[in-house]
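Quick one: this structure, given as structure tokens, is what I'll be asking you about.
All protein chains of the complex are present and in place, except for one that has been dropped.
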Amino acid sequence: MAEKKKLTIGMFSGDLDKALAGFMLATTAASMGMDVSIFFTFWGLNIIKKNEGRIKSKGIMRKMLNIINRGGSKRLKLSRFNMFGLGTWMIKRLMKEINQPSLDEMITMAKDMGVKLIPCTTTCGMMGLSEDAFRGETSDLAGAAYFLAEASESKVTLFI
Amino acid sequence: MAEKKKLTIGMFSGDLDKALAGFMLATTAASMGMDVSIFFTFWGLNIIKKNEGRIKSKGIMRKMLNIINRGGSKRLKLSRFNMFGLGTWMIKRLMKEINQPSLDEMITMAKDMGVKLIPCTTTCGMMGLSEDAFRGETSDLAGAAYFLAEASESKVTLFI
Partner (left out) sequence: MAEKKKLTIGMFSGDLDKALAGFMLATTAASMGMDVSIFFTFWGLNIIKKNEGRIKSKGIMRKMLNIINRGGSKRLKLSRFNMFGLGTWMIKRLMKEINQPSLDEMITMAKDMGVKLIPCTTTCGMMGLSEDAFRGETSDLAGAAYFLAEASESKVTLFI
């Protein structure tokens, strides 16, 4: 009876707007006393990549992919109206005006509130990403079976 | 036992095709006797903006955003094959041919069937949208906590 309600998010997208939606929901849920896990896969991994330094990976194709698809919360763009960066810059400004924390701050907040941030083993393998590609707030890698087990026990599961 | 099953949709996208999918599911669920809420956030707010008149907002950036991102159910475009409007026009024609109501009609139908249409407080604040930007079918604004509470009690929750 005293069990906590759970929210599981499968974060597939690496767009700034979808990442914001995901982290707004995650931090709100945590503040409501829910147990929250976010599982990052495909482009979603970009959200939790380190903002600094280079991403190391083996093989020419993976090296290329990790240059084109660099990621890091500060580099994400809007899914529409990016307009060569102008739209993205505007949204960040508007968020500041209403005292909304930045995505970067929300990631740290989420971790502090107990939200688990989990990179997907399979896509990490495919893209040549090891745990040191990700920021400190990130948990150990886990696979699709883990996501499904968490989701099965969740009141709410979202694929974003 | 006599409790109604619930469907909650988080409508993030403002693409015509995704809006159609959302409203087809919402109206079908309502016709099956389910309780339905659609929570509109980010680009999804465009779906329930008034089709007529100008959107008023304060500050030069918000004014610009609400011109570029005008919205209204009759102005939405397909997420792919828009082809400068040709694809969007074709889909609308094809829907008419199979006697499928238009998105605009489905919004009114949904409301008549008891579907709740709720704009997200936070993105409205960010984008400078007040309640009079939205059509008459829309309910009062509500935040992420409200969405999560509804979703927690729902048999089915979809993020579109």
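Every chain is named by a letter (A and B) in the order it is written, and numbering of its residues begins at 1.
The rule is simple: contacts are C-beta pairs under 8 Å (C-beta built on N, C-alpha and C of every residue); 3 or more make two chains touch, one makes a residue touch a chain.
Model, not experiment: these values are computed from the prediction.
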On chain A, residues whose C-beta touches the chain left out of the figure: 10, 12, 14, 41-43, 59, 61-62, 64-65, 68-69, 122, 125-128, 143-145, 147-149, 151-152, 154, 157, 159
Interface with the unshown chain - residue positions in chain B: 5, 7, 17-18, 20-21, 24-25, 28-29, 31-32, 34, 79-81, 87, 90-91, 93-95, 97-98, 100, 155-160
